[in-house]
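To start, I am sharing the structure in question, which I have written as structure tokens.
Just one protein chain is left out here, and the rest sit where they should.
Letters A, B and C name the chains as they come in the text, with residue numbers starting at 1 for each one.
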Amino acid sequence: MPSKGNFIEGNEPVTLPQYMLLNSTRFADLTAMRHKDKGIWQSWTWAEAYLQIRVFSIGLSELGLKPGDKIAIVGQNRPWLYWTFCAAQALGAIPVPVYADSVAEEMVYVLEHAEASMALCQDQEQVDKVLSIGDQLSKLKKIIYDETKGLRDYDHTNLHSIEDVKKLGEVVLEREGDAHWLEGVANGKGDDLAVMLYTSGTTGKPKGVMLSFDNLVISARNANEFDHLDSSEEILAYLPLAWVGDHVFSYAQTYLCGYCVCCPESPDTVEENRREIAPTYFFAPPRVFEVLLTSIIVQMEDAGKIKKKMFDYFMAHANKVGEPILNGESVGFLDRLIYSLGEFFVYGPLKNRMGFTRLKVGYTAGEAIGPEIFKFYRSLGLNLKQLYGQTEASVYISAQPDGEIRADTVGRPSPGVEIEIDDSGEVLYRSPGVFVGYYKDEKATASTKNKEGWVRTGDAGFLDHDGHLKIIDRAKDVGKLEDGSLFAPKYIENKLKFFPNIKEAVAFGDGRNMVCVFLNIDLTSVGNWAERNNISYASYQELAAHPEVYATMESHIEQVNKDLADEELMAGAQIHRFLVLHKELDPDDGELTRTQKVRRSFIAERYDVLIDALYDGSKEQFVETEVVFEDGRKGNISATVNIGDVKTFPATFSQNEAAE
Amino acid sequence: MNAHVNQNSVSAIDNIAKGDVLLQVDNISLSFGGVKAITDISFDIRKGEIRAIIGPNGAGKTSMLNVINGFYHPQEGTISFMGQQRTKMRPYVAASQGISRTFQNVALFSGMSTLDNIMAGRCLKMHKSFFWQIFRHGPALDEEIEHRKVVEDIIEFLEIEHIRKDPVGALPYGLQKRVELARALAAEPILLLLDEPMAGMNLEEKEDMSRFIIEVNEQFGTTIALIEHDMGVVMDLADRVVVLDYGKKIADGKPAEVQADQNVIDAYLGVAH
Amino acid sequence: MELLYNIFIDPFVQMGAMPDFLLQVLWEGFVSGILYALLALGFVLIFKASGVFNFAQGIMVVFSALSLVSLYAAGVPAYIALALAILIMAALAVTIERVVLRHLVNQDDIILFMATIGLSYFLIGFGELIFGGEPKAMITEELGLPTGSTTFDIFDGILILQHIDIAAAVIAAILVAVLAIFFSKTRIGRGLRAVADDHQAALSVGISLNQIWAIVWFASGIVALATGIMWGAKSDVSFALQIVALKALPVLILGGFTSVPGAIVGGLIIGFGEKLFEVYWGGLLGGGVEGWFAYVIALIFLLFRPQGLFGEKIIERV
Partner (left out) sequence: MFYREAGQYKTNYKDDLATFPILQDRIAIGIYLVIAFVAIPIFGNDFFINSMMIPFLIFTLAAIGLNILTGYTGQLSLGTGAFMGVGAYACYKMTTIFPDINIIILVVLSGVFSAGIGAIFGLPSLRIKGFYLVVTTLAAQFFLEWCFIRIPWLYNYNISGAIEVPQREIMGVIITGASASPTARYLVVLSVVVVMTWIASNIIQGRIGRSWMMIRDMDIAAELMGVRPLQAKLSAFAVSSFYCGVAGAMMVFFWLGAAEVESFDVNQSFRILFMVVLGGLGSLVGCYMGAAFIWMLPIMITIAPSIFGLDINAATVEHINFMMIGGLIIFFLIMEPHGLARLWSLAKQKLRVWPFPY
């Protein structure tokens, strides 16, 4: 049995290591962590996890990790990486998770800015990356690694395996026991700095968001209560460790109520692992749900006629009654009967294939989700909800309470959160989760967070008459066309991206006379369509330039224009011209952020010839672009990109609707 | 979490120091119905090295491997492995002494999964009696699980987790070769014979395979004898090279020496490549 | 002691004591050997050209003979019936090629072998449905085959030779000669050999695999018909023959699957061996040893020479 902590018995713990201590007794035999490794789900109970963390933490201390030190954590979702959070925090050190796929320059900046003295790397790849930039890291003293493979013959002067560190810890434990360590844990205070998360940021260098234990613990507790989560939950930890969402869901919330975190075998097997685990609480950016839905549609296209008919019939039925049934509204007996048949033949199997059989609550956030996509999942009986959050808020700003789910809002303010809209339309909030500040960046902190604790979100939005928050766009991105009509690029882009054929869209128009867009087609979806129609293509570029693809895109945009024409604020911002880019936007080329958001200004600069062509009326334009291949080599691709024109519609918005 | 392939069972009988002669081939001649495949060949393989056997097509390379692991019985000459001279013996005896191999044309058990193929490599190490097999419980299952763990280490080592339960017949060629290496490794060999491990692979697959071969050699200290066609690959990988041509040895030594050898140059220029 | 005597001495004493009887036994062995050889010949033809081990050869013998007999019974003149029976075998060959073999190209040998077992079952059912299951007499005389016998006085005893047996030997010899000429002199025959050696090579000289298969099946159908007539003349034509026909297997083991002379030598070895063993040693075992003797000979033989009498030593490759 793990020894009891000496933080005052009966008192609520205030730090996550204190929670670990508590969990090691109150949830001793419950599974805390699973990891698909060597073919099976290796599992650790809370008691076992605690022992691992304790010895490792003491080892870290022996290795020289001091209170206030920073330890970078680089890699994918692995038990040891999560345990390192706790092990470091137990010593008063501050973990700094780093995106596993960040390139060397990004890593240099983060590690150097955070003044990390140690780095925990998942495997040889990450160790190599850190070693390659070692001479630029003035503070880094030790590298620790989890997976030993390939590292046997490395110079181990400043390189240690987790096993080695644990051995250091074991020696101390044997010699002195854990009293000293426990004391350290007990001395942890709520306003201690817990973690530093570097926001990827659409512009400029990443900023280190400092969160305290109070931030995390209170936000996590509120969230767990909001959705009635308890120790029976199982979640899949597959989002980047450095992202605040994963940190709160897979770490803070877990410690608060003791649910089980499952780490997938590798990023390639997430789908399969999700199917195996069937999480009860699931979080994903809209993209994941989009991709999933696209693959469902694509697969069903290949299904036999009868099966396809059946699928279509039951999906149409679910579309009609699924959501009312989920919301507990009254639905006719016959409809319910057909729905339960559908559950057997279609919905159940679909959920089974997606791994959502046991889902209690699912969240999507980060960006707006397509209403059709949102409805699709909800009509299957999945309690999918939206939330709105930020790193600076320890995630939660607003979330949809059960029974008040609407596709076009992000819900009510979360428990403990106050929301205000300032004169420019920007959303402000104040909450217990509000961050301490940006690390070593007083100026940025001051410009984001005012003296009263109000934080600028940078998003434009409004509270509707039900008190639900509705987000339009990034505040700074909302612009005006020459004629003065409102131009919200993200809003338009999202509408476009709701079509499965469109993977990415970038809209331009601020200060110009009309709105034009760049499109990326979805290779899976369009490729499948091409295959069915015997259209052969050798590359993305070739398919993207196909006239029929252009025709399809044009019809999609027309549909969007029709929608826009219906809306009071947006009717003036219909799309006049478009082109399909000759390459996919790629984070490796800096066109997307690591979280797959488009970097509009970067793209505008990079493809200025194309933008000029859009606005000067050309029918086509030659462009040459430098790209980075997967192995890091650089090359050029060039193409002549066609430009299409789209019909626009007169504004149909009427006063009656506005009065409603 | 970081278990290594268990080498205990092998090291018990393996008392040869690194760098000493592991396998000695003396004056071997082999013929089939009058056709000489190998004529009077001698060389040695030392513990811990990567030894390459190269030569043009039909030089007798594969026959040489077949002699080493007891599949062919030479008419003349002697072979001694770990200091013991061997007489005619069946291949499974060679296997039980610690010689394991892969094949030029992938010889996987096509009706079985990747996992079972690699488990097959463990067959010499599994002994639980028929009685326990009947119940597939208790000792038999324990044994199965114990070896499964070793196999999983190998699967992880060779990065073939994603095809663990796939039937091998449907795998792409490059992966089949990797599974075959995994199967050979599963036997925890003292001497690993690789018959053209990189034949038919693309550049990337070749690089992967080279990496694995080096890692096997370094991590497990396994002595490796490999046949290869591609001179470039051999020169990078091998510690020492023996060159055969028309069943005769024409050179033997370090890669650089061999490369400069006039006989070798002639032999290789004599055949179109 | 007595047992050893019975096994090792007594049979030879008897042979010496009654040489005329021994000759008679040897003749009988020779005749059944010829028939076995003919049976095996049918197998060899097909195996040589297509690598298919045709389990249905036995039923083809029965089927062809029954066609002939039934056609005659239906009022068709004997020689016309013979011609029609040949046509039926041709039709059968084409059908088998079209319906079965064509779809099984590139399959494992064992699959093709199983398919011929299936074919054999089909033909049994089909044959019995059309011709009825009961045994029928062969129309030996009507075909102009001799029926009488000649008795020779020899070694103070007699030797009886059935004329039909002599005819069988002659016909077998003629068939073998014709086949030999066919294989070595005609274009198609050479094509067949090419196919046996290398499918690709055969295709490259412009021979269609499908045609060749149909032709060899037809050729072996004719051999089957000849076998059926001879065998039918000695006993009746019945479906039981089908099982007897399995004896071609041990014959082939001895002679090799691809050798025509091997089939003949193998047939004769089995024929002689079987008769001698049955007559001189069978009594010790209670008789009826003909049923298994051939197989056991083949089995023992295989243990010492797995590649067969004329086969080359197999070099296994990895």
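Quick notes
Rule of thumb we're sticking to: contacts are C-beta pairs under 8 Å (C-beta built on N, C-alpha and C of every residue); 3 or more make two chains touch, one makes a residue touch a chain.
Computed from a prediction, not measured in an experiment: that's the story for all the values here.
Within the entire complex, contacts from the absent chain reach the displayed chains A, B, C. Of the listed residues B:90, B:211 or B:254, the one in contact with the hidden chain in the full complex is B:90. Within the whole complex, the absent chain has one touching residue among A:90, A:350, A:455 or A:475, and that is A:350. Residue positions on chain C in contact with the hidden chain: 53, 99-100, 103-104, 107, 109-111, 113-115, 117-126, 128-129, 133, 243, 246, 249-250, 253, 257, 285-289, 291-292, 295-296, 298-299, 302-303, 306, 316, 318, in rising order. Looking at chain B, the residues touching the absent chain are 69, 71, 90-92, 94-96, 100-101, 103, 107-112, 116, 119-121, 123-124, 126, 128, 130, 133-136, 140-141, 143-145, 148-149, 183, 187. Listed for chain A, the residues touching the missing chain in the whole complex are 34, 39-43, 275-278, 296, 299-300, 302-304, 307, 310-311, 344-346, 348-358.
One rule holds for everything that comes next: only the chains that are shown with their structure count from here on.
In this assembly, the C-alpha centroid of chain A lies 78 Å from the C-alpha centroid of chain C. Among the residues of chain A, none is found touching two or more other chains. Within chain B, no positions touching two or more other chains are listed. The residues of chain A lying in touch with chain B in their complex are 37-39, 42, 80, 146-150, 152-153, 161-163, 265-266, 268-269. Chain B makes touch with chain A in their complex at residues 1-2, 115, 148-149, 152-153, 155-157, 161-162, 164, 215, 218-219.
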